[in-house]
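If you scroll down you'll find the structure; I have some questions about it.
All protein chains but one are shown at their positions in the complex.
Labels run A and B following the written order; every chain starts at residue 1.
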Amino acid sequence: MFDSPLTIGSCVSLPKPELDRLMAALREQGYQTVGPRLKDDAIVYETVETLADLPQGYASQQDKASFRLMQTGRRNYFDAIPGAQSWKQFIFPPRITLFSANKDEQWHIREADEPAPRYALIGVRACELAAIEIQDRVFLRSDYRDPIYRQRREGLFILAVNCLYPTGTCFCASMGTGPQVQKGFDLCLTELDDVFLVEIGSDLGRIALSQCSFQPASAFVQQAANDGLARAAQRMGRQLDTSDLPDLLIDNLEARHWDAVGKRCLSCANCTQVCPTCFCWDAVDHINLTGTETSRERVWDSCYNPYYSYQAGGGNTRPSIKSRYRQWLTHKLGSWKEQFGTFGCVGCGRCITWCPVGIDLTEEIPALRKEAQS
Amino acid sequence: MSPITDTKTNHAAIHAEKPLHPYWAEIVRITPEAEGIATYWLRFADPGLQARYHFQPGQFNMVYLPGYGEAAISMSSDPEAEDRLVGHTIRFVGNVTQNIRRLKVGDQIGLRGPFGSAWPMQELEGQDIIIACGGIGLPPLRPALYHIIRNREKYGKVILLYGARSPKDLMYPSEYEAWQKADIDVQVTVDRGDETWQGQVGVVPMLFYRFRLDPRQSSVLTCGPEIMIRFVIFEALARRIPSERIYVSLERNMKCGQGSCGHCQIGPYFVCKDGPVFRFDALEKYFNVEEF
Partner (left out) sequence: MPSQPEVIETFKRIPWFERLEPRHFDKLAEIATIRHVEAGEQLFREGEKEDNLYIVIEGRIALEIFVPHRGRIRIGTVEPMEVFGWSSVTPNVHQRTASAYVVLNSLLIVFNSEKLRQLCDEDHDLGYVVMRRLANVIASRLLTTRLQLIDMFADPSEQKNV
């Protein structure tokens, strides 16, 4: 054990096997440790218990409509840029019961009695952390605080990781969200060959780390980490000029380009499902055969859903795919700013990777810009 | 709080800790209004909540039918009425509302609200007011009419321009005379008449030709099918009423009523919390974009 007291903001050098002890310590405190795993030729976020569960030696090669895992020849655990899943499934679950009720003479609401799980997220990247903070602004406001989100968010432990090897669809540098993790974490790792450089971000992080065996971070280790980060910032797969956003989108709602991209889009909703900031949801009601038990479930929805804007007796305000694509993009990089103060996009690139027809917003925005300027 | 009309949502009937839970109410009375439309008069089961609950003209509740779901319905009753019953005029069109139709007096129903922005009754004081609405667009304006009648001296000339598809679709015809007596000029038209109709046959936007006004002190409140709203605004702007004094109530698919589920968005606005009442100058940029 290191003798000097750990402080928030300080860095230590953690031998990689100690991460197992860290995860065990978190579990002892009641957290479920979840992190990246290899599954079905992709990276998913599921329960991880030790380093052995992580995708050691793998990286992901991503491009339009393409995700491939490859072995790097390195022994790193956190090189693989994530797949379709994001961390939002843990604080904004894809399906969850809002309440249930049963009827004898009258209906009575039954409260959900299980406490919310407490997750320790292992390996949160800068873009993903930015996405969580963006969702905080959506779900935790003065005029509306979502109780489900709040409970899970308050119980969250974030072990962030700096990206050293961005992939083809990454453009976090353009969005100002990465590749370096700045704030909002409990612990933050930068992975080197044998050790993790660990920065302490909070008391929770400090306490968890105090269970482990670490060394002071040498200047060499710190330099290696900085070099890695500097290289990563130069290695972005894509870039996006945001200087004229959101106005470029809001002022060109009737551009011909929307028709062009509308013809390609399938309205499959992949992009909204993989996007770490998309927050739309629907309420689904269930009832038993005798009409005495009901429950209301919240499920993820998407503005690409053909019935998203459908009103009984009022028709559909966005019947065409073009109108729905336009809604998504003008919201994500346009009106979101007016609503919540930031862009909705963090530059993670998932929408580009997982669009089956390869629509790439880092190309769509320049196309609109070109039409607007002509 | 709406940035447009500066109205605070009153959370009396929703718990900040459980904003998506319904509160139970009893159906006290059902008034058939027209074919496929009836008004449900509700009282909260909890007397404390019933006493605390207060809405402003233009606001809506999420009305919940267990097992079927919720529908966003504007209040159509007088918020200051002595009996304090909460009235919702409901058109039976979808799964939820068509099953509400099967309920009877004494049955239980859920409510969450009141939500949304309100007609700017304070800002309108001193103005001549044109209330231009059609079909089921009159119910969300009726509370505003009641407010005007209770405070008649605070407002200038008040004219109601109302129309429906046909005479049998007119809402609240038994009240027109009382409104006329309260010094409100009531102009009614139908798109098509029937064998007994001796009133006007024409469209609501054209009712702007029925009166003269000074655009410098006139305001417009409008609600109804969006195509009608569009032409009402056209006629108002043609008469030089500025878009800052035209107020529109819009409808969109709503699930949460509180700016969380995303469904009701138009541009940056959530119709459920930044609306449903909008000042037209804020909406202008987005309103006429097809399928936006």
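Keep this in mind: contacts are C-beta pairs under 8 Å (C-beta built on N, C-alpha and C of every residue); 3 or more make two chains touch, one makes a residue touch a chain.
Fair warning: this is a prediction, and the values are worked out from it, not measured in the lab.
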Inset, instruction - Return the single residue from B:V28, B:L49, B:V93 or B:L250 that touches the missing chain. - result: B:V93
Legend entry - Contacts of chain B with the absent chain, listed as residue ranges: 93, 134-135, 164-165, 169, 189, 191-193, 197-203, 205-206, 209-210, 224-225, 227-228, 231
Inset, instruction - Provide the residue numbers of chain A that touch the chain removed from this figure. - result: 306-307, 310, 312-316, 319
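The rule is short, and it goes like this: only the chains that are shown with their structure count from here on.
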Legend entry - chain A residues within the chain B interface of the complex: 98-99, 101, 103, 106-107, 109, 138-139, 141, 143-147, 250, 253-254, 279-283, 285-287, 291, 294, 296, 298, 301, 303, 308-314, 317-320, 322-323, 326-327, 330-331, 335, 338-339
Legend entry - chain B to chain A touching residues, read off their complex: 1, 9, 16-22, 24, 66-70, 91, 93-97, 108, 110, 251-253, 255-256, 258-263, 265, 267-268, 270, 273, 285-286, 289-292
